[in-house]
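The structure follows.
All protein chains of the complex are present and in place, except for one that has been dropped.
Showing subunit A:
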Amino acid sequence: MNEEIDESDFYHQDFTTASEWEVFIARLEEIVHQWKVDDLKEEDATNLIIKQGLWNIKQEKLQFVDVEFTLFYYKNTSVQHKSVEDDDDTKKCKHPLENLHDFVMYSESHNNLECPLAEWYGLNEFITLNFSSPNGIHVESQIKLLLSSTQLAINNTNCTIPIFVQIRDKWQNCYLGVYEDEQIRTNFEMIHLRKGPQHCQYLTGLVDLFKTKIMSPVSLPPITVSVQLTFHLIEFGISTWKQDLHDIDRENFDLESICALPFGVTHDPVTNLILKTTWSHLPDHLIVDSENYSDFDPMQAPKWSCYVVMTDQSLCLLSESLSDVLNTVNNNSSVYDILGDFVSSADHNLDNPLDLLTEPKLPTFSTVLKRAARNSLPKSSKGVAPLSEEVLVPILYFLFPDADDENAFPYSSNKEKDNGDNMSSSHTPSMMETECKGFKTCKENSLPWRIAIMFVQTLGMLGGPKAAAHLWFEFVQEMRFRWEKSIPIPGLPSGYPDPRTCLLNQKLQMLNCCIERKRARESRETSTPNVENQTVDPNSSTDDEEFYDCSPDKPDEEDKKRARHSLWNQPVGRLGKFENLKLIKTGDPLYIPITQDCVPKTEDQLEEDTDVLLQLGSDAQGSELRAKMMSASLLSDMESFKAANPGSILEDFIRWYSPRDWIEESELDEWGQKKGYLSSRMLISDNAWIQMWESAKPVPANRQKRLFDDTREAEKVLHFLDSRTLSQISDMLFSIGSHAAICRLYEECEQVSSVLPTAFKSLQRIIKYVEKISRNGKICDRIGGNLIQQIAALELCISQAHSLLYKLNPSRGCEQNIDPFVEKLMNGDEIEIEGTSKSYIGGRLITMFSEAQKLANMIMTEHGGLVDHHPTGNITFPHPHQREFVMRVSAVRPATYSIKSPQFLRTILSKNEFRLVGAFSEDVVFF
């Protein structure tokens, strides 16, 4: 093949005077040679390989004079390539056009080569030379020069691969190419126009064009034709997916519309449905496709396939509302700063029109009267409150349903909830409960949960930070009111602050503990007047005056009769007898004393306590100090014990308190109980227990100093709530909001799981993430943003699935083959519709297309235009968006004695494009 070089006019022996053109060829050869070497090594030694789907691409830059080019090498890795040895043995290698490739199925995920040549010609290996300049190459002589030099280089390197040179403007994707082996040369040619000539609009004309171009000296066999008509559905009409969105409007405010977080997209994520109808390998003389008549009725096409185009630009409501909260984390203003003139911190607790809300005993009559005064913000000259009453009142009733007789949103009572937990309740899926077990948030649908949701909604839809601040302000007012009026806070698990829940939940539980103790105290004060207790001012903060209040001991008749104890030594504060034990010294029954309840603490308080303990150091002295600090409750218990058991000794106390430190003997004492002795560690002289016992005075629990000061603790909680900045509030509520978002996602996942099997996996990943966030304290933009992104991605996928199911299976009947079909569509792949127009899915497509068509026709006639006339007279489908014809024939060229070689023409016709993609071969040996 090297002899061919001689044909070139530009050939010179003297390399020192090599023309630019020779340098260019040499460089081309060098690159191609290097690629071949790399290829032989089998392993891809160069890291220069770019992967695009199934394709490997190599590229090198080179210059011709001062114009820059890039040489690309494309290779389809899914096709087994003939090795070099094979080449030698068989001599005859397969022509690259000898395939029956017609139309590639579209796939978003793979196969997508940017360069369209592979798709157009069905090539598996080729080289292109692309210019880098934006101007393109238009001059014919330049084009020729480039093509021939490239061809030369290829021949010199013995490389039988089609090679293409890009011409014209880049966007046109126009190439000229050449392929040559021992027998055949193929010229690849392309024509790209905005609009083709009239006679080339239909297949019949195009077949003629093809035949003319081939100019075979003998008559041609039938031309094999494949046809593909593509239809776009953009207007979905009633099949447009819309999330059930409630218009939040202040006039007709409907609470139901906001008591769950919003979900979904604002616009249908499916923007385009593409249907391709295909006919394959028909002989040209049996078909007609002209301006007036066409055999290609899409309804009759033997193959249907479709794919969808989806937008990822939609706004996802759920993730968006969380991101509103995240953004607010940067807002360091206090609630009072934001509300400004509406409220001054000085007088905000003076008047409390929320009375109404929390005093259910008020007659409904006055409820109506007082309604106008509901808003806690003074209605002065200061303008309109951020949340109007029409909005605020229903929200407050949602948060505090106990204030309303006909509460539409009651909290499930603790009892119900507990039962539900045991029997895996039906309304909350148990799988979710176990998945979310690690969340440090709060119970689903509890008060903190509802506040979080309302906070999200006020931020997002009801007025932004101002409205959110107003909500919080009202909430804190209500908390204060409840404390002052001793009304329990609803929607919280009973008991002490639960360290497994979030801080807000703990704080509210703490407040409830305070309210409970206050109520107990007050009810005692009113029922059994007690001189001592009446002097106690509940609001006084002087510790010394306060006594712990446990139920006053009901005088034990038996004891009363006994005169054994002198007046000052009467037993007080007995809870009940402890088994059958008798006091060692006196033989009286050993009584368990009434003791002070232990002190509820929230985690921040515990942390403070722990810090104090830690600061004492880990040496013996520190231990001793710690023991002293921890011994308040021990001392209190000893004093209660002494009060309940006059004449008791340490041994008696230990038998109740730490029975393992009392070692019994078999011998009986004078009271008929087993004798025993203290453990050795209790006998250590002057140990802390002995010391404390000696210092303990007999004082019943209700006269001891309170270990827990509910008034002070309640004030602490209220101050905590009241002093939160918007940033701190958002921070506290973000985890709960995320938890609520996950529950929402779960519900939605369940609906589409049949077509989106990965949904639960993604959800689980999000759950793990939220768990970490909920346990990590302060949320930051990066981590929160990351979470929101993950939620948005899942939300979008679910919405896409919703949309597709709605379109293809609106009745949600159990059409079994629909789910796998939708699942594949979701992946962005083109899928064949089995049964074409006769199938269920085909029927749905026809319905949607004809509806869109009806609508389009209506608009057309209204505007006085002509109804689009289709040659098949079909009114179901619009004019095809694109028509593609592929023609093939083996022809004897150029002479009658030449061998047969493949001829090829693909035409792509659409509204704005007319493209002919041809390849014409001829015999280079016998011509």
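One rule holds in what follows: a contact is a pair of C-beta atoms (placed from the backbone, for glycine too) under 8 Å apart; a residue touches a chain by one contact, two chains touch by 3 or more; residues count from 1.
What we mean here is this: contacts and distances are computed from a predicted model.
Write down which listed name, "Dynactin subunit 4", "Actin-like ATPase domain-containing protein", "small monomeric GTPase" or "General transcription and DNA repair factor IIH", is the UniProt protein name of the chain that is not shown.
The missing chain's protein name, per its UniProt entry, is "small monomeric GTPase".
With the missing chain put back, one of A:Asp661, A:Glu715 or A:Glu913 would touch it. Which one?
Once the missing chain is taken into account, the touching residue is A:Asp661.
Can you work out which residue in A:Leu575, A:Ile649, A:Met682 or A:Ile875 touches the chain that's missing from view?
Touches the omitted chain: A:Met682.
Which one, A:Ala260, A:Val612, A:Met630 or A:Ala895, makes contact with the chain that was left out?
Hidden-chain contact among the options goes to A:Met630.
One chain isn't shown here. Among A:Leu575, A:Ile783 or A:Ile899, which residue touches it?
In the full complex, the listed residue that touches the missing chain is A:Ile783.
Over the whole complex, note the residues of subunit A touching the chain we left out.
Touching the chain left out of view, subunit A contributes residues 437-438, 440, 499-500, 598, 601, 603, 606, 610, 613-614, 618, 623, 626-627, 629-631, 633-634, 637, 657-658, 660-661, 679-682, 684, 687-689, 771-773, 775-776, 780, 782-783.
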